[in-house]
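Shown below is the structure under consideration.
All protein chains but one are shown in place.
For reference, chains read A and B in written order, and residue numbers begin at 1 within each chain.
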């Protein structure tokens, strides 16, 4: 994952355009066959209009002596993203209105965009800005804003059921590492892990690579109703590559399968984490959890957006993320996926009193194996609590046990005819609470 | 408020009679036009019977030498309230059965009443009592108990809706300051504040000034059914003038609009406070929250009745309350009122994904105003959570934001057509919980 992030890091990405397209292409090589959904400039998607496509070839500011002050070539953060074409000379005083820096972080280049306003600008460190001599400057923004497309890349791994799980991430940020190359590389590898499994999954998995906000809005305008019908759980994957503690932001409903699976996986993963209720700022969960969709979509992050000083600056570089951190993140997302896969509803076939385990070789004889070796407490737990009234995640939570350890015990008991899959009839209330 | 309390302090009040009537009259001068509801002696009000009216002209105890021991003139607490007429001479031993003092608070005159028993008595400090010489004493209680009326003063400020908010306080205590002149003066000024507003309020506000217990019982016997139909929130205002921390006693149901608004206002007021579940002793909330009424009535106090040593003694004098404390109390009651006024149900007009705020000048452009200056997080919060499923107080609590700051943001978004008032259809369940 780290190598893939290194490969993608230098590309000049934006909502649209060649750098974005190139990024999708490289992610497809890992994640698997990717369908492209295209939304044409000017198309109305809910309250939004698809913007023009942006292509930038060159951009720089030179001082009176002809020396380059900042340039796209040095860092693609120097140019305000989606800057309109411009060429001309202007004195420092006028140039200042087009410059952006961070007085509180004098050595960081900020990340700025101007998607929906026809303007241009440059970002630079505050240290450099304060040293700019008076005089005339020459500016070039060699860019196009022309009819084109917003594109969404989608990888689908079909399961036995139409019920779906969504992982959504965004690929529109230029050279920043945690926000946002960590999300795309983790999602691409999660898709690969699932694709490489021998067995068809129980549920259908959908992996989305899109430009933030407009991509999610556009996708939902075309496919939102299908998600409302089929989505069991979803996650916005972002800011997941740094070594900070985990942060899980719940879905708007707060108790969806997404939340239950994520909190279950985190609770048994051994890493420190924080749980946050949904709030209306943030990333694409804003769209998935807009009131009329109200989808079961949460977001597992590490250091959350807007909470760390490197956020949206040139300091969010490849040294801010790490291979081990990306590995742990992939592992927990995979645990969440596994918890969702394992989460069926079972019921005991002998619900009146206990079945006689000994008669089936499932109970220790006098001097025999220890109870623990036979998972006796787990067996008794699932035989009692799996009664068709609640799913296995509820049963696992009730016993404070990881579903990953209970599911094999369930499978053993299914093979002995002591448990069976319950007829699915939607969400139920546990009989024990 | 403090000046009004000073003016009212010396008056000899009781459940009925000239002192009570005089008090109502002076409160009307502040609160506004007051309707008098009269209940005649002997009238049956639920399980109670309206008592005779009490008038007292003079009362004293003189010792054998003719020196005045205690007298109504020195302190109206000296006479047991509602004492029957009496005149005679009796030895100290017999007099003792008619004397009341507090051995644990030897310098306080206790406050005692004998509303429903035909008797007389005097209260004095325990220090004075212990020094009374043996011998014969002369006693005069020049009072009448005669057919008359219990009276309830009511100030109503009509709103656009028949739904009502109630503030109830009592005016039957003689010379004690916190319990109870603080309640009447705060309620009178709260009514004045509301009356002086230019705009008609959304809800109808009812301010009651009555004698404790019998007044509330009588009022409810005549108007209780109307309150059951219309009352959204109500408060018994008592013990609200001392500088102690605030105490909010919840309504019997515990989660009514009264409770939600009071807890919200306290939560954002910056004063220490304590929350108590409803209990069946106390003041007139006992009647409003009797089981068949079970009205949404709580009580915001400062130092609660029966918890401070000055309570029901001559030590609860004008030095025990203060103008700043009364001011803070009025402010919080006004915050509660404002929270209730602001608490409508709104819903987003663009509930599928976010509306494009930038297109409406509501989103910062590149170098523009800061997000905070534009209240962007608040805008996004109300656009997401106002979905017609819950009232604005719920939305404010969900974001841990004061409704007083969210409501202007809501109004701005209403003016941009992004939010609208929801059709009112009674209490709803938030879609997010």
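What we mean here is this: a contact is a pair of C-beta atoms (placed from the backbone, for glycine too) under 8 Å apart; a residue touches a chain by one contact, two chains touch by 3 or more.
Being a predicted model, the structure only gives us computed values, none of them experimental.
Trainee: Please pick, from B:149, B:189, B:252 or B:375, the residue that touches the omitted chain in the full complex.
Mentor: In the full complex, the listed residue that touches the missing chain is B:252.
Trainee: Of the residues A:121, A:282, A:355 or A:402, which one touches the chain left out of the display?
Mentor: The one listed residue touching the chain not shown is A:355.
Trainee: Just one of B:146, B:280, B:323 or B:359 touches the chain that is missing; which is it?
Mentor: B:280
Trainee: By the contact criterion defined above, which parts of chain A meet the unshown chain? Give residue numbers in ascending order.
Mentor: Looking at chain A, the ones touching the missing chain are residues 347-348, 350-356, 358-359, 365-367, 376-377, 380-381, 383-387, 399, 431-433.
Trainee: For chain B, which residues lie in contact with the unshown chain of the complex?
Mentor: These residues of chain B touch the chain that is not shown: 45-49, 80, 97, 100, 112-114, 116-117, 119, 121, 213, 216-217, 220-221, 224, 252-254, 277-281, 286-287, 289-294.
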